[in-house]
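First the structure, in the form of structure tokens, and then the observations on it.
Shown here: the complex without one of its protein chains, the others still in place.
Labels for the chains are A, B and C, by order of writing; each one numbers its residues from 1.
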Amino acid sequence: MGLKTRADYLKSLKGMRPNIYKFGELIEDVTAHAATRRTVESHARGFDASHDPKYAQDFSTVSSFTGEKIHRWNSMMETLEDIMGNSKLKRWMYRFTGSCNGGLCVGWNAQNVMWNVTALIDKECGTHYQERLKKWILGAQEKGLVVAGALTDAKGDRSLRPSQQADPDSNVHVKEVRKDGIVISGTKAMICGVAASNEIFILPGSGYRDEDKDYAVVVVVPRDIEGLTIVETRRPSDTREMEDGFDIPEMGITQAFLFFQDCFVPNERVFMCQEAKFAGKVIEYFTANYRACIGACVAGQGDVMIGAGALMARTNGLAAATFSAKMVEMAVNNETTYCMGIGAMALGKKGPGGMWVADSLTAHTNKVHVATLPYETKRLCQDIGGGVVETGCFPSSKDFNDPKYGHLVRKALQASAKFSAETRARAARLSEWLTLGAGVPGCMHGGGSPDGAKLVVRAFTPVNEFADYARKIAGITEEVPEPEKKK
Amino acid sequence: MGLKTRADYLKSLKGMRPNIYKFGELIEDVTAHAATRRTVESHARGFDASHDPKYAQDFSTVSSFTGEKIHRWNSMMETLEDIMGNSKLKRWMYRFTGSCNGGLCVGWNAQNVMWNVTALIDKECGTHYQERLKKWILGAQEKGLVVAGALTDAKGDRSLRPSQQADPDSNVHVKEVRKDGIVISGTKAMICGVAASNEIFILPGSGYRDEDKDYAVVVVVPRDIEGLTIVETRRPSDTREMEDGFDIPEMGITQAFLFFQDCFVPNERVFMCQEAKFAGKVIEYFTANYRACIGACVAGQGDVMIGAGALMARTNGLAAATFSAKMVEMAVNNETTYCMGIGAMALGKKGPGGMWVADSLTAHTNKVHVATLPYETKRLCQDIGGGVVETGCFPSSKDFNDPKYGHLVRKALQASAKFSAETRARAARLSEWLTLGAGVPGCMHGGGSPDGAKLVVRAFTPVNEFADYARKIAGITEEVPEPEKKK
Amino acid sequence: MGLKTRADYLKSLKGMRPNIYKFGELIEDVTAHAATRRTVESHARGFDASHDPKYAQDFSTVSSFTGEKIHRWNSMMETLEDIMGNSKLKRWMYRFTGSCNGGLCVGWNAQNVMWNVTALIDKECGTHYQERLKKWILGAQEKGLVVAGALTDAKGDRSLRPSQQADPDSNVHVKEVRKDGIVISGTKAMICGVAASNEIFILPGSGYRDEDKDYAVVVVVPRDIEGLTIVETRRPSDTREMEDGFDIPEMGITQAFLFFQDCFVPNERVFMCQEAKFAGKVIEYFTANYRACIGACVAGQGDVMIGAGALMARTNGLAAATFSAKMVEMAVNNETTYCMGIGAMALGKKGPGGMWVADSLTAHTNKVHVATLPYETKRLCQDIGGGVVETGCFPSSKDFNDPKYGHLVRKALQASAKFSAETRARAARLSEWLTLGAGVPGCMHGGGSPDGAKLVVRAFTPVNEFADYARKIAGITEEVPEPEKKK
Partner (left out) sequence: MGLKTRADYLKSLKGMRPNIYKFGELIEDVTAHAATRRTVESHARGFDASHDPKYAQDFSTVSSFTGEKIHRWNSMMETLEDIMGNSKLKRWMYRFTGSCNGGLCVGWNAQNVMWNVTALIDKECGTHYQERLKKWILGAQEKGLVVAGALTDAKGDRSLRPSQQADPDSNVHVKEVRKDGIVISGTKAMICGVAASNEIFILPGSGYRDEDKDYAVVVVVPRDIEGLTIVETRRPSDTREMEDGFDIPEMGITQAFLFFQDCFVPNERVFMCQEAKFAGKVIEYFTANYRACIGACVAGQGDVMIGAGALMARTNGLAAATFSAKMVEMAVNNETTYCMGIGAMALGKKGPGGMWVADSLTAHTNKVHVATLPYETKRLCQDIGGGVVETGCFPSSKDFNDPKYGHLVRKALQASAKFSAETRARAARLSEWLTLGAGVPGCMHGGGSPDGAKLVVRAFTPVNEFADYARKIAGITEEVPEPEKKK
């Protein structure tokens, strides 16, 4: 049965080889260590929801292969409704946890995208990647795996291609092709949710030309594969996670650097190997779906920011309704990224392997909003909350409970007599965490930068065709072509 | 056969009783008079497109009642795909004509919305409105009618309800109920496309309480019904339509005031009569669909503005690519309103009568964008075009061709030697027309004001629920309700 | 005595040779012809104000040369207070007339800028331009002249320099240098207020290199100089000016194309002739001051838009206070452009001739706002006013007063019983005129385009210096220079 419980999930993580570090320390148990247990808790709530009658419909489905009940994040997305389910799940997850749960969604998208791409490769190259992939997916559904996805490479010098880099490990690449598998090396950077995941789905970080074909590699590996060293990154205010007290919520996000050093990956886990011309297809399908869906993430976090604003207003002694106009602005931002994503899906169609692919032009347009509107929503959350929210500007929970002067701090932090000082402090810390603390996810560059998205918008905007409509309406009879480039 | 030609259409208009005035003059033939022939031409292009292999798929469909081929704007919208077809057609129409073709879309939406609402009324009140409606729709499909829709009343004092107005005719209302029909009086204001339409679909302008039940009336009337006087409104630069020369395009828009004075409407054309509680449902369904679809209108006009910008750049001697960043901004605006509308549709569902209803929250969110983004797109179009575009700041076509000094004007207006002065002048006039001339449609208040849309956004944003998500993430254990209102 | 009256002013205009055309017609008397009398009326109000005790302080001053009372717009601006007076006068003028009064301000700025530049030329070239200029200014102060300024040339192909144009007349230039004066030819385009002016101050349209030295020319000529043909441009809805009725206000703006054909200018009116390297200085000083001051213009028009919004609210039956939040947004826009302009002045300093020059960086930054914020203010004005404002969407004043159906129109247009239908209609027409009618001035490209302004902002932003501050704060010890350009 594919629908696992929180307990199954935690057990599966505990059984893995420790290979994650932070602050110079090896994390023995990701479910218990302060640096990783929050992201594990976030993902665990996704398991809880799949068993909760209120949410089960959005968090589970049946396998299109076996007809068995599985977690939704292990499913194939063949229809518009299927892929809309991706957005819905992501918005819920943000509402439950306040931040990003990367292990839920990049791997999910990756397996669907690769279904389409393997169809293309197999057809053109006579390979059998899709069959391999199917086997892996069946296993993932059966085991209820949480799978992080990893695209972004460390990259090195931005003005050079991968094969031109001084350090070949700037990007993950095929180092050796053996009969039974391949050896990979290189660095993936800023990968979300790895600490909460069972496996990692590796995709190329860009389209590649033939001279960079070693960088065109797609594999899935266990998170604790031999040769992989994982170092968790800092996050704003991340050392609060090491403290006691209420200065940080119990859920959270992680982002890691993955150092692959001569990792052997058996063939059954390899879904692309040096087929350079298809790397671009992976990126095209992946970003179309991902940038459509990511609108739901920032919408869900925006929902929580509206809620945090309401809590601040009330604990300040005011009605949330006082800030209706600002909350409407926040809601407009949230619904825009969510609904544009849905629109991009509805404008999409089935890909070559039968899995749904969102429309590129509008999905990338959505990314432009995802990279800007949440900043406004955060600003509004800080605007509503007042000075103690803006920079979390009040004493720590340690000072709050200090035996000598804690009573002064508590007295000063209480505003409305109806709510305890701690309630107000917790609401303010939540707002800080959401707007400039460890809960801030990477909506600007996550899933690719807005400048990249604009290049796609530009490429898909048929200026000549539009000029022709204009010309006809204006009654212009001569042709008005673009001038030839001067040499 | 329902799929009529341009010739059929023009003939149908010519045969009508003249009852439209502008500048104190009765317009004998709307297809020929300078004040109305442009909007007729715009609509005629919609007939042309239905026979053009390139566009026939988007401009025609088959009747769900008879299976016969009909114009798409006479069709029922039962599925997501059907209603997406509405958006597509509207974007095309704007690309072909540069401005609003009201007779294409309000009536189309109205017949679908009323299908859902008559299902509700019939069920609760035991009436047979839907049967009547079906009969009328079959006729409209058969005859290929262009049907304008009319919601907005003259309203009178904005602080009073209809029945409180000094003048009962401030809003269209039932004056008398007879056995064979009803008598209506009152004023509908700012109604698009009437001059190009065969019939007018009257809907209530608002939800009503029982004391205003006479205002809850839905009928379809011939445009030339006895007792109806139509006065066309001015538009910016509308007297150019009376001139010769190239200072205004050959297509255009009209908006009219409709004065109903004791008009008798037979029962078979009455689809709501005093059922006050359902007026709100009409508004709810109508605005949800309309505000989802209207994103396509402004997108289509935005496409033409990108094109106009390209023409200006090139006739100025520059490549359109010089302004890529601005064009991407314009495209982002266009795709946003278009795609959010599609998203609102995809988030919608079948209504009580089986016709699709878009999601209210996101449709109204889209209206907020429709009321703001096109202003930015216009600004960018003026930015690209330069000074002659900004206010159409160059001599008239009469001066352009003046025997004494016309050669000076023409010489001064030519920029790139590759294009004639007239081509540049036409491109500049088009830009003026689109951004502050007679081609500017009412995206701010058309289909209802953004403030009204924000009220809907506010109503549909579950602040308490969001506060609860926030509360749980913050680890707050006490309840944090909204304060009770002070008395 | 320099302080003339409205009567003096009108008389001075009536006495001039007719050389202005519009719609193929020679305008015999600019003070009476429908196409020009509105801008004359606008300027006449500036004379009225100089005699009105309430405004005399802002509209008059004493000549720094003679100590005599003069109109402020003929004065020299030596101090911060002097130049702030320029902004104040312009804001008043917009409040009085609702639109641009170009004859008031470009010439005024020009004489001050040229004072500084002639100091430079005289010093370097041994010329005596400043002495000539002084003589001319004394005369202008004595006669109380209204002087339009003209910079923008027709330009021709935007990718070529003046001397490379197919038509040398694309830009105004020195055609012949004689002993007693010079002969100029060429076209100045989109020049404001010419019809209301006594003289025209010609400045170069750009900085020039030596091969374009013939285009480096500064002269002042009578508006009716021999060889000058003036053609007025169209403006949105400009034919309303030819109508009777209330569809357009009694004040207004004009913009003209000036065709100079072999005009002889005597030496005493020549202040630069072929000194190419100083043309850039003219532009630098002119734009710094002009872009600082223009913030006051759009602020003044914005003030009137707030007022128009208030009128619409009230005649709709609502309090203006209903729209406070929107009016605050409008006020923020208005005060921003006004106050940034003042700030740019305060950051400026005396130029080489002793006249004040505003700070370039901040003046050009202000131009970026001037090119964007008024568009938002207009949108808000339309938002407040409702549908009849948005496109002026209601019957013409002719229809309003039609004997047959005018009573219906009047009834429909009345909203609040407290105000007449005509009052509401006039308020709506004013809003239309301000936001997309003949009252819209060219804030985008007027005084130069925002893209040009951004080039200045870029040039004056010391990125390397800022990188060095950042480097020190970050504790980086190695140098981090810009990479060398690849060849």
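Note that a residue touches a chain if its C-beta (ideal position, glycine included) is under 8 Å from a C-beta of that chain, and two chains touch if they have at least 3 such contacts.
Small disclaimer: the values here were computed from a predicted structure and weren't measured.
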Touching the absent chain when the full complex is considered, from A:16, A:436 or A:455: A:436
Touch criterion as defined above, residue of A:5, A:267, A:372 or A:420 at the omitted chain: A:372
Selected from A:32, A:125 or A:408 as touching the chain missing from the view: A:408
Residues of chain A (touch criterion as defined above) contacting the omitted chain: 21-24, 152, 154-160, 166-167, 169-170, 187, 189-190, 229, 231-240, 243, 247, 255, 257, 259, 316-318, 371-372, 375-376, 378-379, 382-383, 386-388, 390-396, 398-399, 402, 404-405, 408-409, 411-417, 432, 436-437, 440-442, 444-446, 449-451
For chain C, residues in touch with the removed chain: 80, 84, 95-98, 246, 249-251, 303-308, 310-311, 314-315, 317-321, 324-325, 327-328, 331-332, 335-336, 338-347, 359, 361-362, 365-366, 368-369, 416, 418-420, 423, 426-427, 429-430, 454, 457-458, 461, 463-476, 478, 480-483, 485
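Throughout what follows, only the chains that are shown with their structure count from here on.
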Geometric centre distance via CA averages, chain C-chain B, whole Å: 37
Chain A and chain B: spacing of chain centres that average the CA atoms, whole Å: 39
Chain A and chain C, separation of their C-alpha mean positions in angstrom: 52
For chain B, residues contacting two or more additional chains: 317-318, 416
